[in-house]
Every structure is written in C-alpha cells, then in structure tokens.
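One structure coming up, written as structure tokens, with questions to follow.
Every protein chain but one is kept in place in this view of the complex.
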Amino acid sequence: MEVKVFFFGGLAEITGEGCIRVPEVRDTDELIARLQVQYQALSQTRYRVVVNNRMIQENTSLDQQAEVALLPPFSGG
Amino acid sequence: MEVKVFFFGGLAEITGEGCIRVPEVRDTDELIARLQVQYQALSQTRYRVVVNNRMIQENTSLDQQAEVALLPPFSGG
Amino acid sequence: MAKKNRNDLFMPGAITPGFIAEILHQHRGRTEIGAHSIFLGQTRADDLGGKKVCAIEFTSYEAMALEAMQEIREKIFEKYALTCMHVHHSLGKVEVGGVCLFVLTSSPHRKAAMEACSETVERVKAELPIWGKELLDDDSHQWKAANRSAGMQDQA
Partner (left out) sequence: MAKKNRNDLFMPGAITPGFIAEILHQHRGRTEIGAHSIFLGQTRADDLGGKKVCAIEFTSYEAMALEAMQEIREKIFEKYALTCMHVHHSLGKVEVGGVCLFVLTSSPHRKAAMEACSETVERVKAELPIWGKELLDDDSHQWKAANRSAGMQDQA
C-alpha cells in the first residue's frame, strides 16, 4: 500500500513537490517522521495535518486510499 | 419682521404647507404656540425644532432672518 | 483626499449597481487599501396590515443634511484609520428592490473599515434629516417610521 501526500503553500516550495506517494506507512506519526528525514526544513515549519479532508490532532492510522495533506498557516482574503 | 417656517415629511402633509411666513414673533415658544393654534394636529405630533440649521432644545429668540424648521422623526436609509 | 465628496450625498432615485461598480473601479489605484466595507439599504416590500409597500419617496432638509453628514464624516475619520469614505442617499422615488442608501468605508485593514461602516450607517439613519413616504399598493401612503415594529432594533 501507499498513501498520497499533498504539500500546499510554502511547503510545496520547501519540499519541491506538490504531491508524493509514500509506501508502507501505518500512521501519521510514522509518516511525519519519514518526511522530516526526507525534507529537513519541514521540522522548522508550522503546519497542520489533514487526512481525507479532515484536520487531525492526534496520531491517525492510514488506510490504503488515504490522502494526507500538510497545510501551512492559511492566508486567504 | 417675519420668520420663515419650513415643514418637513409628514408635517408638510398635516399643515398642507412646505413653508410659511410668520410675522412679528419673538421666540420659538411664541412661534410654536401660534402654530399649534393654526394647525391643531401639530400638538399630537412629535417633531424637533431647528433654527438656522441648528437643532434647539430650549426657547430661542428669533431674529429677522431666522429660518425655523419643524422636523418629524427621521426615517432615511 | 479623505475629506472630499462633501456635496454629492444625494442622488435622484435608486442607486444602481452600475454606479456602485464605478465607485469600486475608482479605488483600484488606491493600493494602500486592503479592505472595503459596504452597506446597502434596499427598499423592502413590507406588508402594512394587508397593504404592500411599492416604493418609498424620500425627501430631505438638504442643507442641514449636508452639514450633519460633514460632521459625521469628520468624527468617523477622527476615530478610525480610514483611507476614504463614500455615502450616498436617494431622494425621490425608489421602487422596492432598489438601493436607497450606500455607505463605503475603505482602510488598509478590515477592522477599521467594518467598524466605521457600521457606525456611519447608524449615524446616517439617526442624524440625517431624511423622510421616507411609503407608497402603498392601494394608492394610499404612510410615513415611514424608523422603528416601526415593537422590539425591533433596526429597520434597515
């Protein structure tokens, strides 16, 4: 299995990617840990984590179709 | 001498006049007393009195060029 | 810049969407503005005991209204960090559905723009000598009262 991870706003710039696929990942804690190794600037950045269009506060398990998004602070309007 | 008296909104309808001239009147108390005789419906009506574009609260003496206006409650907007 | 528009308060008839668009268009060059707050008062087809309002005919003590508006303008500019402010009110007949009051306040930031707009609307309604004659569908009329319904704070 693999999950899709979307980066928005300044995070897309930091990672150089709009969307990546991450294989064999059980939950969001594991995913974030791996992303922080891959994109070191991520650990100095504020963002919120969304799984399947819902903001999450705690570690969340990821099923096969999971779509994860990392959202920097909003600045619309 | 005479003063000009303007009636606005519903007061113009009550008095049947937009503007009248009242001769030989010293102050607003005297003017109002005379108008209430002339237009009896006036005593059942709420209005404010303006002399030379300024709202007055107390009896005010009227000079020769005085313009008085009787204003029913505002309802713009 | 801020203190102009002294004598263009009144407009004959309804304030049209095209006129509003033109005012907005004129602000594109004011690039220090971040927020516009706009209030539009629209003539409502109120039901008055079975009779319907078809239009409102507005009259004013114009000289006094212009002075009162200038006073409001100065106080609002003292109190809020505004870039500009535009107020227009209809005179004459405005059919139901037509706009009879336009207030625009613009500022670098939204809080000032919104609070200034709200306060200006309240003051315009309370302090400008303007009267609305409601023309009803049976050809009778009634003088509009600012607070017609019991317990109603506003009549828009």
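Chains: A, B and C, in written order; residue numbering restarts at 1 for each.
Note that in this section contacts are C-beta pairs under 8 Å (C-beta built on N, C-alpha and C of every residue); 3 or more make two chains touch, one makes a residue touch a chain.
Keep in mind the model is a prediction, meaning the values are calculated, not measured.
A.B. asks: So which of the visible chains would the left-out chain be touching?
C.D. replies: So, spelled out: the chain left out of view touches A, C.
A.B. asks: Considering the whole complex, which of A:3, A:32, A:49 or A:69 touches the chain not shown?
C.D. replies: Selected residue, touching the omitted chain: A:69.
A.B. asks: Looking at C:13, C:34 or C:92, which residue reaches the missing chain?
C.D. replies: Missing-chain contact among the listed residues: C:34.
A.B. asks: Which parts of chain A face the unshown chain closely enough to count as touching?
C.D. replies: Counting over the whole complex, chain A touches the hidden chain at residues 6, 8-10, 13, 50, 53, 69, 71-77.
A.B. asks: Touching the missing chain, which residues of chain C?
C.D. replies: Looking at chain C, the ones touching the missing chain are residues 17-18, 20-22, 24-25, 27-45, 96-99, 106-111, 113-114, 117-118, 121, 152-156.
By definition in this document, only the chains that are shown with their structure count from here on.
A.B. asks: How big is the gap, in whole Å, between where the Cα atoms of chain A centre and where those of chain B centre?
C.D. replies: It comes to 74 Å between the two C-alpha centres.
A.B. asks: From the mean C-alpha coordinate of chain A to that of chain C, what's the distance rounded to whole Å?
C.D. replies: Roughly 49 Å, centre to centre.
A.B. asks: Do you know which chain C residues sit against two or more other chains?
C.D. replies: Residues of chain C never touch two or more of the other chains.
A.B. asks: Residues of chain A that contact two or more other chains, please.
C.D. replies: none
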